[in-house]
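A single protein chain has been removed from this complex, and every other one stays in its place.
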Amino acid sequence: MDNPTVSGSLRYRLGLTLIGGAAVLAVLLFFAVRSYAVQVAQQGQDNILVASVTSMLDAAAIRDNAVEVDIPYAAFSMLTTPADDRVFYAIFQDGTFLSGYRDLGYLGPDAGLENIFGFANVRGVLVRQVSASRTLIGANKRTEVQIVLAQTQDALSATLDQISRNAALLGVGFFALAAALSVWATAATMGQLDRLTTSVTRRGPQDLRPFKNSVPQEMAPLVQSLNSLMARLDQSLSQSEDFIAEAAHRVRTPLATVRSYAEATLQRVDKEENREAMRSMVKAIDESSRAAGQLLDHAMITFRADHLEREDINLVELVRDLVLRMTPIAEMKDLSLSVQGDGSVPYAGDAILLQNAVRNLVDNAMKYGPAESLIDITVRAEPHPHIMVIDRGPGFPSHEISTLTLRFKRGQNAENTIGSGLGLTIAKDVAFAHGGGIKLENTLKGGACVTLSLSS
Amino acid sequence: MKFLLVEDNHDLANAITSRMRLDGHVIDHADKISDASAFVATGEYDLILLDIMLPDGDGRAFLKQHRASDLDTPVIILTARSQVSDRIGSLDLGADDYVTKPFDHEELAARCRAVLRRKSGNAQTTIVLGDVVFDPVAGHLMVGHEAVTLRNRELRLLELFMNAPGQVFSKQKLADRLFSYDVDVSENAIEVYVGRLRKHLEGSDLRITTLRGLGYRLDRDG
Partner (left out) sequence: MRYLITVFLIVFGQVVVAQDWEDHQIFNAENATTSLRIVSSTDTDLFAPLIEAFVAKHPDVGVDYFVTGTAEIDRLFRDKPKAFDIAISSAMDLQLKLTNDGFALRLNGVLHPEWAQWRQSLFAFTSEPAAIVINKAAFSGYPIPRTRQELIQALRARPEAFRNRVGTYDVRKSGLGYLFATQDARASETFWRLMEVMGSLNVRLYCCSGEMIDDLITGRISVAYNVLESYAAVRAESQNALEIILPSDFPTTMMRTALVSRDTLVPQQAERFIQHLVHQQSGADKAASSPLPLLGGEAGVDRATIALEPALMTFLDALKRAKFLSEWTSALIQD
């Protein structure tokens, strides 16, 4: 059988697409969570800075024409962080430094409600700073108090590291879950294909019914095509079977009529030359009908052997049935059929093929066996199942033994015997189909011995 | 013996019936299933010869219906189909045997005999001539009170003679009935079988007379 050309795998393609998508989503998720966390954390720090700077500004007042900023203890206390972040501040009055750290610069506008946030580098470290101002109105002057409050970001980056780790874990977890789901989804999807494949493979060669099992929508066209292919196959198969049957009927029935008339006539005519003509006619009819029969048989056997349908059978029973049916013909020639060997030989094979093969072997034996002689049929299971047919005839010509099983080949000593020469070929084909073979020998006494062996 | 032949080919049917009558059987012919059913309903038959392909249906359907109605008349199927594909089906449906067309009439007769022998008991088929009682179906021969065992060809040869005592059979005619057409038989072979029959009939009041140049004839003493 030809194997189909394979290009890539749907399973891998689907799996890779899903897993790749999951990986991209996981990375996106990581960055989204992280950037959101950065925003939230920064917002948290900013809120505290604003609260602190606001409490400081609230404590600003003009006393005796001088600006006084009574920084509340809580203003710095609320800036306490687990990482002990450093705090810097500077207080200005109308841009003039009053107290705190001189190295901080006021970023904001002269006055305003808006707090200005920014990053700065103070003493070699990055700080988040907020600039805020408040207008104080004294007895005879307006003045602007401006405060810059800055804090390092150690706690924030520790928090962010923690969140990043969690986000990474989340991403990895999401990826693992999505990958597992992908594998599952791939398996489930492919499982549908596998199930269809299994149900196609499991069918016997004769089973050409359409597939009725429900399949996913996407697979429906495939199953439809498969069903229509099988319908056509079924139709053409039954057509050819019908054709064979019809052909046999059309050929054999007239032959039967002619033969019967010839036989009947033969009983009535006395003139020797007429009788001889009738005999020749019957002989010719027999030969052609036998040839037609074996040709049809052979066609049928070739078909069945290609789609071997094995069932459990008992070879001994099969041979006994056959012998019972052939006994009337054997008796007409005063021949005896004897079945010997094991009591039961179970075997899994095609009963019709095997019976046909054995019938051809026994036919041959009856053809060549002399009147009132014995034909031995032996069935044995060991060393492997085999059926041996021995007659008491002249045996095979020794130089032809190797070519006898070829199609239409007949032995030299068969000139006086009707037969198309297909009998041994059929037997050999059936044996081959069952993994066995056929062996032709002559017995010591000169009779033919044919052994049909089957695989064990 | 009374046979029913179900066959739609009239030529073949005629050939079979004329040949069966020649052997001394009574035979009715039906050319479709409905006729066959009518025959079976009104008459009693020892054997039915049944074709498969009939104008009003499959012969196997008739067989099935026949078996369902509890009649155990043996049935032999006449089939043109391949033996490979049809055999199992027809035997499973209850046919006793089958012959593939075209058939040797002697083979058909032999199969009929074998089937009848298997179902024997219900039919009396003996031929009594003088002190010889012969049952061609069972193959029994009683000479006086002695049972004699006959081989198949001896049996068929004796049947020929006993069905037509006093008639002369040429050696050639006898050979055509005893042997297949595929073997050339010497006239000596016929002499051997006639010799054997004479030996079996020794002591009875039947004998086989040789008519030189013409053949043989069964005569009864007295």
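We call the chains A and B, going by the order they appear; numbering starts again at 1 in every chain.
The rule we apply is simple: contacts are C-beta pairs under 8 Å (C-beta built on N, C-alpha and C of every residue); 3 or more make two chains touch, one makes a residue touch a chain.
All values derive from a computational prediction rather than experimental measurement.
Listed by label, the shown chains that the missing chain touches in the whole complex are A.
Residue A:68 is the one among A:68, A:161 or A:372 that touches the chain missing from this view.
Among the residues A:80, A:402 or A:456, only A:80 touches the chain that is left out of the figure. For the chain missing from the display, the contacting residue among A:91, A:285 or A:366 is A:91, taking the whole complex into account. Hidden from this view is one chain, which touches chain A at 67-77, 79-80, 82-88, 91, 98-101, 123-125.
Note that only the chains that are shown with their structure count from here on.
Separating the centre of chain A from that of chain B, both taken as means of CA atoms, is a distance of 62 Å. Across the complex, chain A meets chain B through its residues 241, 244-245, 248-261, 263-264, 266-267, 270, 272, 275, 279, 282-283, 285-286, 289, 293, 296-297, 300-301, 304, 325, 327-329, 331-334, 351-353, 355-356, 359, 367, 371-372, 416-418. Chain B contributes residues 9, 11-12, 15-16, 18-19, 22, 53, 78, 80-85, 87-88, 97, 100-107, 110-111, 113-114, 151-153, 156, 170, 172-173, 176, 180-184 to its touches with chain A in the complex.
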